[in-house]
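Missing here: one protein chain of the complex. Every other protein chain is in place.
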Amino acid sequence: MFFASDNAGPAHDAIIAALATANRGYAMPYGADPIMDEVRAKIRTIFEAPTAEVYLVATGTAANALALACYAQPWQTVFCSPVAHIHEDECNAPEFYAGGAKLTLVGDGAKMTPDNLRSAIEGEETRGVHGPQRGPVSITQVTERGTVYSVDELRALCDVAKSFDLPVHLDGARFANALVALGCTPAEMTWKAGVDVVSFGGTKNGCVGVEAVILFDPDKAWEFELRRKRGAHLFSKHRYLSAQMNAYLTEDLWRLSATKANANCARLVAGLKEAGVTFLHDPQANIVFCSFPRAAHQRLHDAGAVYYVWSGALEGDDPDEMLEARLVCDWSLSETQIDQFVALVKPA
Amino acid sequence: MFFASDNAGPAHDAIIAALATANRGYAMPYGADPIMDEVRAKIRTIFEAPTAEVYLVATGTAANALALACYAQPWQTVFCSPVAHIHEDECNAPEFYAGGAKLTLVGDGAKMTPDNLRSAIEGEETRGVHGPQRGPVSITQVTERGTVYSVDELRALCDVAKSFDLPVHLDGARFANALVALGCTPAEMTWKAGVDVVSFGGTKNGCVGVEAVILFDPDKAWEFELRRKRGAHLFSKHRYLSAQMNAYLTEDLWRLSATKANANCARLVAGLKEAGVTFLHDPQANIVFCSFPRAAHQRLHDAGAVYYVWSGALEGDDPDEMLEARLVCDWSLSETQIDQFVALVKPA
Amino acid sequence: MFFASDNAGPAHDAIIAALATANRGYAMPYGADPIMDEVRAKIRTIFEAPTAEVYLVATGTAANALALACYAQPWQTVFCSPVAHIHEDECNAPEFYAGGAKLTLVGDGAKMTPDNLRSAIEGEETRGVHGPQRGPVSITQVTERGTVYSVDELRALCDVAKSFDLPVHLDGARFANALVALGCTPAEMTWKAGVDVVSFGGTKNGCVGVEAVILFDPDKAWEFELRRKRGAHLFSKHRYLSAQMNAYLTEDLWRLSATKANANCARLVAGLKEAGVTFLHDPQANIVFCSFPRAAHQRLHDAGAVYYVWSGALEGDDPDEMLEARLVCDWSLSETQIDQFVALVKPA
Partner (left out) sequence: MFFASDNAGPAHDAIIAALATANRGYAMPYGADPIMDEVRAKIRTIFEAPTAEVYLVATGTAANALALACYAQPWQTVFCSPVAHIHEDECNAPEFYAGGAKLTLVGDGAKMTPDNLRSAIEGEETRGVHGPQRGPVSITQVTERGTVYSVDELRALCDVAKSFDLPVHLDGARFANALVALGCTPAEMTWKAGVDVVSFGGTKNGCVGVEAVILFDPDKAWEFELRRKRGAHLFSKHRYLSAQMNAYLTEDLWRLSATKANANCARLVAGLKEAGVTFLHDPQANIVFCSFPRAAHQRLHDAGAVYYVWSGALEGDDPDEMLEARLVCDWSLSETQIDQFVALVKPA
């Protein structure tokens, strides 16, 4: 019963098999391997973006920090949610890669709204050379609270950004989970809405460790390549990144995996609802924030369930006190595990 | 016949198998996986360094840049060979990670000598606050020209560094190749000689992509962890790094692989000597720099041999003109390939 | 009638005279001039801090950014008010000098409170290596809204910082204005309260361009010197910085100048109160935020008064609409100018 994160489950067998298959003979290093050509072609097709440039790195933080650095000058500020991964979970990597740029936190929730984005942008660059200058907007899809921007919401945010001539980055560490939740196309969720650069996640959705950065503006390609190398993120044995991403994009594995993760989450949510659990955010993909009594937490803990108690302490006198939990479902959870979890939440 | 680099051959089956084995169930992310405990224990044993701290990253440039950044202040200069990987092949990654530190090139060869190291160190910090301050010494072992520092040579360089209170970094991208060439212990080649931090390579010696940074001074550990995360080099699914390194260190795979690579190289060298080839550097591990006529290069090229023509152009009128080649042997080369290569070099 | 800023008035004649006096013969460069010895001694006496180290730079942003960089690691975050100069008016200089550190905005006013400081600090470093680490606290005294922390308030903030082992920086661009407002000693307003490093302003209080950085911990001195040089803030003809600061500290010029500026402000406030003006913040030093009708703004504008209309537009149809103004008084304003300004605010 592992609900701590989608970064702790196993990779798909197909991914491991692809590594084994790629492990034959010699292959040109540093991205010149033929599997990368396949990856590039597949992503261009999937995104309906024949001139997009595609690069692979091994961590989501690398994808985000490198993508942003191509669009954020050191004297600018990046607009993002106060709970964005780039703000809370990357130990200043975006600031490091962007040479000391700032982050401006927009609104007070996981989702930015066009109004609070506009207001945040208008709040900067009112002081000539003195204040930080306006930089890119970074949108997290799925948000860090498990909600999903609709295509209309994405477009509205991008429209605000564009009205100030600002580029837009999409942190898609859980891109596939969002996509299957929305039932739209990758193009609709990205460049058609106004997104310039995407961190397209594989790691959390069943890969070993691979993320694609998709640059819809190929003019940024060479700068990205130099930044990737300088950031020490260019793999010599690149074929093992290519092989993962290639398998991920083959026979719709990426979509099927996310569909399974979201379905797992839906089953969990249904069970929890039945058990009378309160939800803090609308669980639209594979992440649940909810609240239930300490006694239930303790039963789960004793049974070996692993997840984050998001607020409050497991230890405590009052068995009825409500504690918040973050529960993340990956593709590999079994229905049995989910049902067992739910059963432990329910009062005896 | 692939002699271009040891980063283009396949990984050992044992490494791939270890990935598959690690791919079961859930594992705590970010280095808290139990396999990492095994890795740490093994490295401490192998290096006779029970308090050393050990961290894994996926690229050699990351290992070097992060290790140096822990020891080089932004206003300092790092002393290294003019052909060091950190100078020539990392697109300013060390400067980036060390916040704008400088590199001072020592001597004019692949090997630094105590005299030219001392002279370079004395040449800096003669101007108070105005010039760059003296920072760490970085030694590449195997050197980028295929030569190997003896333990005495390493100790002599470290002694010079220590006489100025400067720390020493060892770039051991080909650590194992050097070790088996010298027949010494890992401790003798590192901390016993005076090395403070090691980049211990796995990638070029049969892994998929994994390098260990070994800090003999555990006081630097937390800073390293923060720098690794901030550099976007902390893997969430860390077990796949651990599994590679663990397999690499199991049943002496790392030494056997290097032994095989060096033996391949020795066979190549013997054959080339017989063929009358001139060597530009003494090939002591798995890299050869040598010179032979254009006609031989063309024969090799036509037969599909892949390697770097280091100086001169393959195309040209004079078949007798001597062109330099860099030839790198990895563990996976067959004797047949080597003999075939040599046969093509020999004049008909 | 110049109320736009205290950076636009003339310098004291004594400061200019000191430049002329210093302009004789040769003087050792880079801070080795004998006038600097006098400055250091005077500041140590004034601050009752015999081991403090003192350095001069020419801009307040340099003082702040260099001081903070000595105390903030690149993976940390600096705690400050959302209207702090370091956040709003330095174009990411603190982030640049601190290698990409972050700023965490505390509360929503010009003054931080112990409670919201504690809450902000507790909010960081809850995610191990993933989030930014806790760094220094930076307090602005006089605040950017013209209010002044009492000595007790300063001590309470420092106590919170110390309870987390965090260092404290005081941005004293208007140090003297705060000091005379409080009637305390420099020691009470700094190290006795728990401040580790001070930006001690001269420029806004009648100098040409000079700020002292006072490090109560002399162990940071050499790092500061290297950072100052690397930041290109070390003056070769340093005597002209020394001469300004020396004159500023002679015969209490610094206190007298601030006393005059504050008195100018008090006269302005008294007049405005009488004129029925509303104040947005309590004007405790030499800065006033207040609100009065557009018609009055237009009269002032037509008469050549210079100041910032802080919110709202001078142009507009409704003469009764209230517009906010920021008014800053320097030492050089005459009572006539102030009274003339007030007279123009008053309705006919």
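Letters A, B and C mark the chains in the order given here, with residues in each chain numbered from 1 onward.
What we mean here is this: a residue touches a chain if its C-beta (ideal position, glycine included) is under 8 Å from a C-beta of that chain, and two chains touch if they have at least 3 such contacts.
The structure presented is a predicted model; accordingly, all values stated were derived computationally and were not measured.
Considering the intact complex, the chain excluded from display touches A, B, C. Only one residue from C:F235, C:F289 or C:W331 touches the chain missing from this view: C:F235. The chain omitted from view is touched by exactly one of B:Y26, B:F79 or B:F96, namely B:F96. When the full complex is taken into account, the listed residue touching the unshown chain is C:V208, out of C:A52, C:V208, C:L253 or C:C329.
With the whole complex as reference, residues 2, 4-5, 7-11, 13, 16, 19-20, 23-29, 57-62, 64-66, 90-93, 96-97, 203-204, 208-209, 226, 229-237, 240, 306 of subunit C touch the missing chain.
Not every partner is drawn; the one left out touches subunit A at residues 30, 73-75, 99-100, 129-130, 133, 225-230, 234. Although one chain is not displayed, subunit B still touches it through residues 74-77, 88-92, 95-96, 98-103, 127, 129-133.
Here is the rule we use: only the chains that are shown with their structure count from here on.
Across the structure, the highest number of inter-chain C-beta contacts is found for A-B.
Separating the CA-averaged centres of subunit A and subunit C is a span of 42 Å. Spacing of subunit A relative to subunit B, judged by their CA centroids, is 34 angstrom. Residue numbers of subunit A whose C-beta contacts span two or more other chains: 90-92, 96.
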